[in-house]
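One protein chain omitted, others in place.
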Amino acid sequence: MTRDSMLFLGFIGIFVILNAILLVGGYLDMSWTSLGVITAAGLTVSLYSFLYRDNPLFKLAEHIFVGVAAAYIFGIYWYQSLYGEVVVRIFGIGDDPATMTQRLLLLVPSVLGLLILTRMSVKIGWLSRISFAFVVGVGAGFTIPRYISAFLLSQIEATIRPITMDVDGLNLLLILIGVVSVLVYFFFSVEHRGVVGGISKVGIWFLMISFGASFGYTIMARLSLLIGRIRFLLDDWLHVM
Amino acid sequence: MRRRANRGLTALCMAILLPAQLLAQTPPKSAASDTPNDAGASITVTWPRGEAVGGTTYLVYVAADESGPFHLAAEVEAPLAAVLADDPGNFGRGEEQDATHYVNVSDYALDDGRQSLENDQIYYVRVAVRTDGMELRGAITSAVPEANLINTAKLNNFVIGTALSLIILASISLARRKEMFIRRIAGLEAIDEALGRATEMGKAVMFVHGLREMDKISTIAAVNILGQVARKTAQYDTLLKVTSYDPVVMSVSQETVKEAYVEVGRPDAYNEDNIFVAGTDQFSYAAAVEGMMVRERPAAHIMMGYFYAESLLLAETGSMTGAIQIAGTDAFTQLPFFVTTCDYTLMGEELYAASAYLSREPRMLGSLKGQDIGKAFLIAAILFGSLLATAGWPFITHALAAH
Amino acid sequence: MERLLNIDRRIIFAFVFVGVAVPLLIDFSFPIKPTEPVQRVYDEFERVASEDDPVVLLAFSYGASTVPEMQPMSLAILRHAFSRDIKVVAICLWPEAPGLAQAALDQVAGEYGKEYGTDYAFLGYKPGLWAPIINMGQDFHDAWPRDTQGTLVGDIPVTANIRNLNDFNLVFDFAAGDSIEFWWIPFGVEKYKFAFSGGCTAVMAPDLYPFLQSNQLRGMIGGLAGAAEYEKLVEIPGSATAGMRAQSIAHLIIVAFILIGNAAYFASRRRGAA
Partner (left out) sequence: MFLTRTLPTLLAFAFGAVAVLIYYIPHGVAQEIERELSLWLRILYAFAYFLGLYSILNLHWTRIQRRQGGWAYSGVAIASFLVMFLFVVYNDGAGPFAPQASAGGYQWMFTYIHVACSSTMFSMLAFYIASAAYRTFRARSSDAAILLVAAIILMVGRVPIGHAISDFFPEAVAWLMEVPNLAAKRGIILGVSLGAIATSLRIIFGIERSYLGGGDE
């Protein structure tokens, strides 16, 4: 027997013994909730076993998750959108107050939606292009004026303010320098040499500070998630907190 | 903040210049007009600004007939009443705007609820001022609410949009006729190098899409780069695997790779099954791709597109396998991780520039050029705008305000 | 030194695990001071509470993967809203969100004795990323015709009179992805000008500062630390506050790792140069 398979068996043994102790000790009972906690704890630890190395337990948990996730999302789409809205409206099920015009109009996205599904077929897959033309075209059209207003105009308006001779003014000036130098860094029409090179270098400094900020914040985020999972293991499962 | 300060200043001037007490005690001279830039069913009523003293209230009455009955439509306390300058998008800026109160009326009170105004019907309006329980009513004016056909408050948006469109479309058509210069993008050669090494080792190349949909610029750039990668792998006869998150991206990738294989005369080497959706959930996707990296050990991972938190998992697991890693993303929050774990990283727009540089496609090159011109304009607007605003002439700031 | 650089990553993993687990088991605390963006969110809800018949829209745009970060934030905001008698309409813009939003609503509504329908409503998920936002901006009942139980929104007291997004005193998005930056701000706030604030994972927080300064976003709660600050402001310590112990210690461990790693790196480089 290899070292890894011994570890694997030992791990399963410890997991079973721990749960037995928890059940006997009365920390967990034979309810669905307790069964859920044990299942979740088993899956959590199985996934963490990937930190040691890729192994069958991890793959098992991973594939259980893939299947459950796909079906869960199916449920959400079916009940809250396709059945709950489209089918109920078009067929006027129950107390649905939709007018005939509304129903007919709803047929358009429904037909376009069905056309999207033709992409599963080789023969008539081209029909889906009509639907994608709609999705992409409308998306592009909605985007242009809104991005101009929300990003270009609003963000520039917030940058060009009177610069005063105090701390706020200095900060505003620094923001101005930062915005301009980052824009210069992402300017592709000139080689980054001489003055342009110097300005783009300043741009990189600003970028690096913001990357550092993102890095620090991201570490914070991941640790928060880990804290959440370890709390689950220590408190909800093992009851040691 | 500034607006409030402005108004305070104006109020001070008015207090000195105008006999405010008189204004508060004479009936306001009101005017009414269709509310600009709206879908209709609303009129704007204006009257000169009075002294902002507590206890003074303005009342706006509306009637469908000149002889009445007049119904109360709005009631505002004098200190809280808006002035036209509060809505510069619709009414502009200036001394006159600062000295005029307004209210938009879209309905009026009836005994049982409220009655909405209707389009294209004339309404009669009178404004009253109430001080210490005494109410003075002004003269009757009228207006017709209309649905407007153009939003003049969005004029700057429209002008910029049109100008950008013309610049970008012109640059693209220019790029079709002549060669355009793009600065060298460090790190692009790495893709060729990685494909070469994969071929030498006889191992696969894995192309990992980001999580965004097909209409996103990063995904389109990724597909362009994929096209180039596929042409090379077809020539070198190297196995190419493409994982995607979005089914549409998968379909597009299949067609792109297929066309590349047909183009270099190797349609037989194309296998649709190598291009698939690896997961429909962010982390099942990451887990599946990681699993493949560990199990199949490709020689190179090319990660292109928009990534979220899975970037670190992919890049860290990927670097553990010893593969060459090249990343490109415009997801700036994820860039620190790619920068620290990949051999080469295309940052933000460098991804688009790389896709243009590789493909030499006029539409990409021209578009990039057009965006560069746009950026030059932005830089100029920021610099001159700040200079002028600091000197006390904020007209660039005003011209670029989003309403 | 060389050996220090090449240690098995699993040793690092073990350090991280212990660094998180031990502070959770020992009871101690650090003072928490709210930062400005979090204070601004609090002030926004206080403003809403002072208005007539206040109702807020809470959009749940996060999934199962960010529950430990986002759920404490949702609970803190819901507690603030319900304790100030602000009515809540909850929607989801992320397919995994409904189960999570439902759990948060059930829990906090129970704590404050709030009644479904008159005090709050839950309308579930609609696909389309930002498309539902434009739809809501134009016509709320058209975008969310029914709640999750199948009741027409026109028949639910809290949503009956909501015509569009402007009828909410505040719109608040809980974001795990870029729903604040690339959905709500360009496709919602930009055109309809409603009051908008958000809470997000710490990952997204640095990206949102330009919008805080331009006031397109009126306040922001970033990650578990932000949630802990909010718990401090509403004076109901929850799991975020407790998590700050482990968070603080774990940060120090990682900073120490970086410093040690770099010290080793520079030492070996100097030796290489000599």
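Letters A, B and C name the chains as they come in the text, with residue numbers starting at 1 for each one.
By definition in this document, contacts are C-beta pairs under 8 Å (C-beta built on N, C-alpha and C of every residue); 3 or more make two chains touch, one makes a residue touch a chain.
Keep in mind that this is a model prediction, so the values were computed, not measured.
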item: Partners of the unshown chain among those that are drawn; value: A, B, C
item: Candidate in contact with the missing chain, chosen from B:His101, B:His209, B:His301 or B:Lys375; value: B:Lys375
item: Contact with the hidden chain (one of A:Leu7, A:Ile177 or A:Leu234); value: A:Ile177
item: Residues of chain B in contact with the chain not shown; value: 37-40, 147-151, 154, 157-158, 161, 164-165, 168-169, 172, 214-217, 220, 223-224, 227, 246-248, 250-252, 254-256, 258-259, 273, 276-281, 283, 286-287, 295, 309, 312-313, 316-317, 319, 330, 332, 336-337, 340-341, 348-349, 352, 361, 363, 367, 370-371, 374-375, 378
item: Absent-chain interface as seen on chain C, which is shown; value: 5, 9, 12-13, 15-17, 20, 29-33, 35-36, 63-68, 96, 98-100, 102-103, 124, 126-129, 131-132, 134-135, 138-139, 142-143, 146, 148-150, 191, 206-207, 209-210, 213, 225, 228, 244, 247-255, 257-262, 265-266
item: For chain A, the residues touching the chain missing from this view; value: 32, 36-37, 39-41, 43-44, 47-48, 50-51, 59-87, 93, 105-106, 108-110, 112-114, 116-117, 119-120, 126, 129-148, 151-152, 155-156, 159, 171, 174-183, 185-186, 203-213, 215-220, 222-223, 225-226, 228-229, 232
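Everything below uses one rule, namely that only the chains that are shown with their structure count from here on.
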item: More contacts between chains, B-C or A-C; value: A-C
item: CA centroid of chain A to CA centroid of chain B, Å; value: 21
item: CA centroid of chain B to CA centroid of chain C, Å; value: 23
item: In chain C, residues with contacts to at least two other chains; value: 65, 96, 190, 203, 206-207
item: Residue list for chain A, restricted to those that touch at least two other chains; value: 73, 149-150, 154, 157, 210, 214, 218, 221
item: Touching residues on chain A, where the partner in the complex is chain B; value: 54, 59, 62, 65-66, 69-70, 73, 119, 125, 128, 132, 135-136, 139-140, 144-145, 148-150, 152-154, 156-157, 159-163, 176, 179-180, 183-184, 186-192, 207, 210-212, 214-215, 218, 221-222
item: Parts of chain A lying in touch with chain C, wherever the complex brings them together; value: 51-52, 72-73, 76-77, 80-81, 84-85, 88-89, 94-95, 97, 142-143, 146-147, 149-151, 154-155, 157-158, 210, 213-214, 217-221, 223-231, 234, 240-241
item: List of chain C residues in touch with chain A within their complex; value: 10, 13, 16-17, 20-21, 24-25, 65-69, 95-96, 98, 124-127, 134, 145-146, 148, 150, 152, 154, 185-187, 189-191, 201-203, 205-207, 210, 213-216, 222-225, 239, 243, 246-247, 250-251, 254
